[in-house]
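Presenting chain A:
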Amino acid sequence: MVKFVTDIWDTFSTVFKGMGITARYMRKKPVTQQFPEERWALPDRFRGFVHNDVPRCTSCTLCAKACPVDCIYIEMEGKGKDRRMTRFAIDYNKCIWCSLCTEPCPTNCITMSHDYDHSVYLREKLVYEFVGDPVIPFKPKKAAREEEAEA
Partner candidate 1 sequence: MTDVRPHQDIATPAGDIAKPIKSELLHINMGPQHPSTHGVLRLFITTDGEMVTKVVPYLGYLHRCAEKIAEGNTYHQYIIYTDRMDYLAAMNCNWTYCLAVENTLRSLGVEVEIPEYAEYVRVIIGELNRIASHLIAFGTYGLDIGAMTPFFHALREREAILNIFEKVCGARLMYSYYDVGGVKWDIPDDAMDEIKLFIDLFPAKLDEYNELLTGNKIFVERTANVGVLDAATCIDYGCTGPVLRGSGVKHDLRKDDPYSIYDRFDFDIPVGTGTVGTVGDCWDRYHVRMLEMYESWRIIQQAVDRIPPRGEVMAKMPKNLKVPPGQGYYRAENPKGEMGFYIISDGGTVPFRCKTRSPAFHNLHIIEHVGKGQMISDLCATIGSLDLVLGEIDR
Partner candidate 2 sequence: MHQQFATVFVFMLLGLAFLFVSQIASKLLRPKNPYAAKQQSYECGEEPEGSPWIQFNVRFYLIALFFIVFDVEIIFMLPWAVVFNEMLGTVGPLAFWEMFTFVCVLLVGLAYVWLKGDLDWVKTIIARDDDELVNRGLSRYSSGDKLGKPGLGASEYV
């Protein structure tokens, strides 16, 4: 009988306690953001869509090798002086934003950008081609490299 009464008391008291908390929150300002209008200030290290700065790309394929999901496609033509990069594509269907590709890059041309909302209707459109006409891969100058080493 005592338990019967204390149970009822417990129920009411804890329910009112909980209602007190929720009532407190009803008066507080929400913490969420209205996404398209308000946007989050992205931190410096934010790992958004991978971006390749083609003019600085040496087409060394280190990034493609580092990629654990093989989402970077690099194609080349010719040899020596005639070497042309015909394709540098990133398949964002596969990309997992791990930033492993940025680590071995000798010229830091492949970076994690701050873009994150590239929604498209077709999956094919998520394969981003960075190279249109074949380009001559970037050759870092020796002097520039030395400067970098000194710095």
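We adopt the following convention: a contact is a pair of C-beta atoms (placed from the backbone, for glycine too) under 8 Å apart; a residue touches a chain by one contact, two chains touch by 3 or more; residues count from 1.
In picking the candidates, the idea was that all candidates are chains of the complex that A comes from, given by their letters.
Everything numeric here is computed off the predicted structure, so don't read it as measured data.
For chain A, the touching partner in this complex, chosen from 1 or 2, is 1. Interface residues of chain A facing candidate 1 in the complex, by the touch rule stated above, are 7, 10-11, 14-15, 17-18, 21-22, 25, 31, 42-47, 66, 68, 96-100, 112.
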